[in-house]
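Here the complex is missing one protein chain, while the rest keep their positions.
As written, the chain order gives the labels A, B and C, with residue 1 at the start of each chain.
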Amino acid sequence: MRERFLIGFDPFVLPFMLGMAFVLIYCIIGLIRVILQLPKADRRKLAASLFVPVNALRNIRDMFLDCLIHVKLWKRNPKLGYMHSSIAFGWFMLIVLGHVETFIYVPGKAGLFYYPIFFRYFMQMENYSLRGSFFFVAMDLFLLIVLSGILLAMFKRIRKRFFGMRRTTRLSLTDRVGLYSLWAIFPLRWIAEGFTAGIAGGSFMTIPINMLLKNFMSNPENITVAWWMYSVALGTFMFALPFSRYMHIPAEILLIPMKNAGLKVYHPRKGFALAQIYTCPSCGVCIDACPMSASRQNLKDTTVYLVRQVKRNNARRMNAMTDKCLMCGKCQEVCQINLQSYDIRMRIRERAAYNVGLKYDYLDSYKPVPGKGKVLYYAGCMSSLTPVTGRSVRKLLNAAGVSWTQMDEGGGICCGRPLILAGRRREAADMIARNTEIIEGSGASVLLVSCAICYRVFKEEYQLKGVKVMHYTEYFNGLLEEGKLRLKRGDLKYAYHDPCDLGRGCGIYDEPREALFRVGALAPAKQEKAMSVCCGGSVGSLTLSDGDRAAITQASVVNMLHSGPDRIVTACPLCLKTYSRYSPVKVVDFAEALCDGLEK
Amino acid sequence: MAKDNVVVIGGGPCGIEVSRNLRDMGYTPILLEQQSELGGHLRQWDRLFPEGVDARKVLKELTSDLRGVKWFTDATIDSIKKSRKGYTVNVDSGMTFESKAVILTTGFKLFPAEKKEEYGYNIYERVITNADLEEYFRTRKDSRIQDPKTIGFVHCVGSRDEKACNRQCSKVCCATAVKQASEIKELFPEATVYCFYMDLRMFGRSYEDMYLNAQKKYGVRFIRGRVSEVSEDIDGKLFVKAEDTLLGKPMKMKMDLLVLMTGIIPGESTAQYSEMLGIERGEDGFFAPKDTILEPCRTKDAGLFIAGTCTGPKTLPETLSEARATAIQVHNFLSK
Amino acid sequence: MIYQGKQKIWADYQKEIPDDHWFYVRSCIRQNFFPASEVTMLKIFREMLGKDMYETPHHTTCGGIAYHNECIPQETQMAIIARQFALMTEAGYENYTCSCITSFGLYCETIETWHEMPEVLERTRENLWKACRREFNIPKYLAHTSDLVFKFRKEIGALAKYRLVNKDTGEPLRVVEHIGCHYAKMFPSKGVGGAEYPYVLVGMAEEWGGNVIDYPERRHCCGFGFRQYLVRANRGYSVSNTHKKFESMEPFHPDFIVTNCPGCPYFLDRWQYVIAEQTGKTYGGNGQGIPVLTYEEMAGLVLGLDPWDIGMQVHQIAVEPLLDKIGIEYDESKKYEGTGGKPLPEPEFPAAIRCC
Partner (left out) sequence: MIDFGYSLSKSNALKIENLDDSRFKALHKLEPDAYKCIGCGSCTASCSAGVFTELSLRKTLLSLQRGEGKGYIDQLQSCMLCGKCMLVCPRGINTRHLILSICKIYSVEQ
């Protein structure tokens, strides 16, 4: 192997070089911006985490698994996984091997960006060596892998279902430029290397190309043309990259350590959030996941598009899309880079200009009925519209001989979550304060909550001294395990719905199921637990109309009926009310279901 | 000469009246009722507005003379097949009827009150429905009615309510409520009776008199406001929340008895027949006639007729006259 | 408005009015507000139409104002009326006519009450006997004097020297007719033309060449409303009502207003000044108001009586522009001359509204 030219340069490398330079500069500036935007504390946190060996290792592992192998995608759908990793990893290997070759044969040129990339152009083969042929084979092999990936990618455009996707993202213009140039790169590389295979050598991919129409290919003019095209494709891709979804390639490298450092989103489009925004590959997995996708006209408001608008800083659309969202958190659950869309939306809402001059000075006038119960039961606003909830809870408490008091009999103070969801955290503080006063003053040791919405806010926002907040699913399951509450198993089949705030919100999946299993059989929903589908009633959404919600609910009900239950069970009065509008089978509250097992 | 068969599905007042009229025109009506008795909802009713005529008497009148009408109870339709000749109706008991024309008089269903959870039907001791009350008027037996002192009537339960998936007005509940309010006042003169309404739709002849009577004679108190939620007190009394919208004040009152005026929704069989025979249905779930004004009893299918409350809420007299009109339509069709 | 429609209604509210031999009763307040009107009325009927109008100095108030202010009970007020009727009976008359709308309304009310409750009539007879040993018959016919003028509108038209027509343009004058509330609102059948579209004044105005305009608030009270005016604190309410009427008639540019009630002409006339003071707004041409006439004055003018003799000078709102429109000759210098050489005091003129 030796160089073909004394000056190891040819003008065709320029497009690539320019693109490369552009991307590098762009990324460096971007990096600096993000870092600077971080609050001091976060910056320190990040810096520190980098030097903790465990963390450092985790970062490297994640980068390898997420950026190159796309493990999450493999789990989701092998074909999808292979498609992505073949391109990412294959390309990565081509680059690495290219460099290795350069190091071995022309260490002098290793400094030049372009040399490893266009290696085959600049080199000339003299004699076969085992080492040489290893590289030939390896390089062609990886080229083949990448090409297979590209082929799949093209196929995905026509038949997405094949990859387990119902809908994919509508690409922006720059996305398309990026996409097509990316598709072009490898076939062109193949052809280009094919041209020079006669001189520089090659293997099972490139030699055959060279074989056909030999003398056309050995013509130097044509050779450079081929390499020009290859370089131009690369250049185009590089220039498109920062403005397209392919920005996720470099961005993810920054995001991973940030995530591992445990940073929090403090602004919808600064620092940590910005890193996430750029890392979104707009794969569109969140579109299918979004309950709103039940009706076409709402597709355009799903997370992937929100991210795009945040990137463009289109305030009007940002707010509109955010206000519509049910805040069920499912998109985050399925997200490959687990983009914290919930937090980003909350930050957007907190900035939204609703001039609500909310005043809660009247709250002090609220004096709840005092009681001595060890357990303080907070039914919540919604429960007064589903009397069966409170009634069943009381039944069970009495059956277990628990000493209890209801805090909000005849109307109490709202827990504050609906307000927080409307981005009015500051105002919610008043309610939280007043409720805290009442709860701590009650002398109870347990705050029992029968509403998932309330439960989440009690968990996340309240600091209750000496009072344990428990959702009634946890609590009653506890009583059952301790044997304080005994239930008879009937022969009904219950399909349990995980309320968003309880499941994805607070990670409570098993307690309700264990408890229900004592009164009957479980009929799992099609998608459940972390994948459960919002009932559509969520107070999270501010602008969804009743009609839009109807579509969502109906879809969600279908999901619940998957394995033919006799009852749909939910542990949130809002879900209960929403479902019972459209469900063909009886919808019951968790406590109501448990009451089925009580001795009559 | 014996004229041809006509199959009538649904043995409520409408079905009975169609059959009687067809019989009088010399046809052989075959009246199929899935329940064990003829009469439909009329069987559960005690007295009828506006004059308070005895429902049993009316039913007796209707069913008194069914000579020439072949009627079958406990007859559930298995399938109806359309052929060039007409229709073949198969009944689960194995009977099969051939007929050139089929009339659906499948009627309605009362909105299941428990679906409005906030009113706590079947949860609170003292919440009943209009049907329950009629039952009580007939039998004077209902553990939930113990000499009530305050009684509330909630209008529009499951009607005019998107949340109940029924935007329509059920037409008859207002009149029923006023009738029942007066009747219960007769039984418990000491009681205070309230009607919670959104709009009082006293559209029929002398309904307004009934309303006036309820006010003047029985002192029923009408409150313009929809009951939003009901809760139960320790003593089993009901806490009813509503806004007196004319006064603009929210009110919370204790009640001994709450009567839910459940509305009229399409019967279960409506969906199944529209499947079976391809009859279109409106957004409200009732059968959609060929032309709501000119052809209210006809479907796109010339031999297939629809009459009575299966095409939307109607009062009894309206139902009966539609039945007679349909009989004539059928005659015109058959004698073509 | 559809004129034929109104005519139909008028046809339904005909009222039998005998054409002679009247027992005439004056109005308490008119004798202070527009004393000449009643004189003019008698003059026209006695001298020009040669009718028999009997009048006695012994008659009193009907008690209406006291009654409507809840100062005296109905029983007392009935006794007073009974006495009036007694005077009529003693004078040998059975047709009773009064110049006051309040009285007219009250007579109707009382007679109706007696008709419905004979026992009340009996008690009244007793009370009257106890009080002054008098007996009475209920009048056979009861009429307001505007009814009489209405009845003889054609005759008056025949004698008329002027017509209610703008002499320059030849256009009929735009007349606003205002009926006293108690004329027919209580007993529509007792008023000519009923309560909604009373015909009594329309008939005169149209007969004499005028053109009546309908404006939205034509039914509205002039604002007197007894307590509303008599209690000073309530006068804001009184003037507000008048204001509402003027706001509503303004776009029609009325040439004058004619009324058949004691209070109305007074308040429609005087309040125009108060409104001008308070809002700076005037409703007639160039800073002047809209002249307000009693029907007797209107009759007097068309008959060509001297404006000053029929008391046009006691109006707050200057009537000269109207006189000029019609083309009535008058001598400005004689305005405050007064009758019998006894000169009237000259009023001072406000700045807010032109009154001369």
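Basically, a residue touches a chain if its C-beta (ideal position, glycine included) is under 8 Å from a C-beta of that chain, and two chains touch if they have at least 3 such contacts.
Every value quoted in this text rests on a predicted model; they were computed, and no experiment measured them.
Of the chains displayed, those contacted by the omitted chain across the entire assembly are A, B, C.
Set against the missing chain, the residues A:Leu97, A:Ala289, A:Met407 or A:Leu542 yield one that touches it, A:Leu542.
Considering B:Arg23, B:His41 or B:Arg160, the position touching the chain not shown turns out to be B:Arg160 (whole complex). Among A:Pro53, A:Pro220 or A:Gly357, only A:Gly357 touches the chain that is left out of the view. By the touch rule set out above, chain A reaches the unshown chain at residues 323, 353-360, 362-363, 365-366, 381-382, 384-385, 411-414, 416, 418-419, 422, 424, 431, 537, 539, 542-547, 574, 577. On the side of chain C, the interface with the absent chain consists of residues 232-237, 239-240, 243-244, 274-275, 277-279, using the contact rule stated above. On the side of chain B, touch with the chain left out of the figure occurs at residues 118, 156, 160-164, 198-199, 224-229, 241-245, 248, 250-251.
The rule is short, and it goes like this: only the chains that are shown with their structure count from here on.
The chains that touch both chain A and chain B are none; no such chain exists.
Chain centres were defined as the mean of their Cα atoms; on that basis the chain farthest from chain A turns out to be C. Put simply, the C-alpha centre of chain B and that of chain C have 63 angstrom between them. Mean C-alpha positions place chain A and chain C at a centre distance of 88 Å.
For chain B, residues touching at least two other chains: there are none. For chain C, residues touching at least two other chains: there are none. For chain A in complex with chain B, the residues that touch the partner chain are 384-388, 391, 410, 546, 576-577, 580-582.
By the touch criterion stated above, chain B contacts chain A in their complex at residues 115, 117-118, 120, 123-124, 162-165, 229-232, 239.
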